[in-house]
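A protein chain is absent from this complex, but the other protein chains hold their places.
Let's look at chain A:
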Amino acid sequence: MTVDQEDSNSPSMRFEIVKTLKEGAAARLGRIAFAGRLPIDTPNFIGFTSRGAVPHVTPDNAEKHLKTTAAYMALEDFIERPQQYLKRTPPIYQTSTTQKHPTRLHSFTATPPSVTTILGARRLPAVPAPMGNTANAVSVFTSTGFQSLTTAEYSSAVEALQPDVAIPLADLSQNTTAPNSKRALRMAERTDEWAVGWFSALSGSRVSTFAPVLPIPYSIQWEYISRLAEDYLPTGQLAGLALYDADVLPDLESHAPSLLPLPRLALTNPPTPHHILRQISLGIDLFALPFLNQISDAGLALSFTFPAPESTASTTTTTTPGSPQPLAIDLSDPAHATSLLPLSSPASCDCYACASHHRAYVHHLLHAREMLGWTLLQIHNHAVVSAFFAGVRATLAEGGADALEAAAKRFAAAYDAEFPEGMAERPRVRGYQYKSVGGGEPKKNKPAWGKLGGEEDGIAKAMEDLAVEEKETR
């Protein structure tokens, strides 16, 4: 595939619906193209970065081996204020651009130019902020702690960084429980108000706006959504939708059909491919998939294909015919210690990790806590998901929405409902990834260091025993 040849003066984003399979909000085939970037055939997924990099994958490996052509980045990863330099301007805003990296976001993160960048304010899932949002600012979590990000700061950041796509601020609660109706109404009102400010601040910008759709019932956010449809769709300022809940789509179909031709990005954090399939049939075009990074950190190699192989059970002898296959293989399992098989099998995978390495090596790397294990798993797992989406698109192209439904059903029967847990030790968790709530959470990894005198004494004792033993044998 080659990069989009459209010259850079053309409209920044072009979304073409290649095939509508069913009227309304439903699965469809599309193509999103930005000048100079690789086009993205949808349904598809985008890579999920941490501090500007897909975890464990350097830009050269990303360009050569990571089968994804777009990356989600969170502004909160770039705007920390170190204690000694509280007043400093975040360095990313001062980045110089080059011909290879013509935007600050690309340049600062050394993201390959073929990769489309999508900027949001927060990581996904975002660490909940204790103080919540205010009338004109949201709380964000940086490596130096929480700070507030005003709507004005955010829109000027977007102008400075020039991502290909930006997602305006949404007033989200970040709690796992659904907001009560009063809070939900305020979320809609604030997001609506912020959207007005956003579009006036970014009028004339080349950045494509994917407006947030809130994870609350349509009936509460209808005013906001009507404004998007009536005020910003006709002016061309609204380029897409960023949905925090895919189940709002059927309501959009009935109440705001004019928004349906827009590309739909899911920030719904689907936990498994089964969830992805369901959301594709609801009409999602593009997914941000943070779970991929967690799967790799857990030492798991994805092992599913779509459509599911005709007779998944009969290809392995270890399971009884008909029983569901695991979605991923736990490579920390000693069963793989001497296995020269590629990372996932029987599913064939053409990724670098499967072509050049085997399970025994990744097992060894996980066991030895060598960072390369996570790198190889990232490359493999992104390839499996990329092939999964290619399978989805092929199914849609050949048999339409009904074929997808049938294949999804077969997929659900062929594979387990959830990922295995993964017994490998994880990489060290960093402060910007996690915040203890209330304290007392169990440690995820064994402590690397013991107490002085604790274990040492054990060794001294064993040495003494040894000396006694030697004396006795003499």
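We take it that a residue touches a chain if its C-beta (ideal position, glycine included) is under 8 Å from a C-beta of that chain, and two chains touch if they have at least 3 such contacts; residues count from 1.
Basically, contacts and distances are computed from a predicted model.
A chain of the complex is left out here; the name its UniProt entry carries, from "Pyruvate dehydrogenase E1 component subunit beta", "WD repeat domain-containing protein 83", "Queuine tRNA-ribosyltransferase catalytic subunit 1" or "Ribosomal protein S5 domain 2-like protein", is "Queuine tRNA-ribosyltransferase catalytic subunit 1".
Checked against the full complex, the one of A:15, A:78, A:154 or A:415 touching the unshown chain is A:78.
Only one residue from A:13, A:38 or A:57 touches the chain missing from this view: A:57.
Only one of A:13, A:343 or A:376 touches the chain withheld from this view, namely A:376.
Panel shows chain A; residues 50-53, 55-61, 78, 82, 84-85, 88, 91-92, 94-96, 98-101, 107-110, 143, 337-338, 340, 352, 356-357, 360-361, 363-365, 367-368, 370-376, 427, 430, 432, 458-460, 462-463, 466 of it touch the chain omitted from the view.
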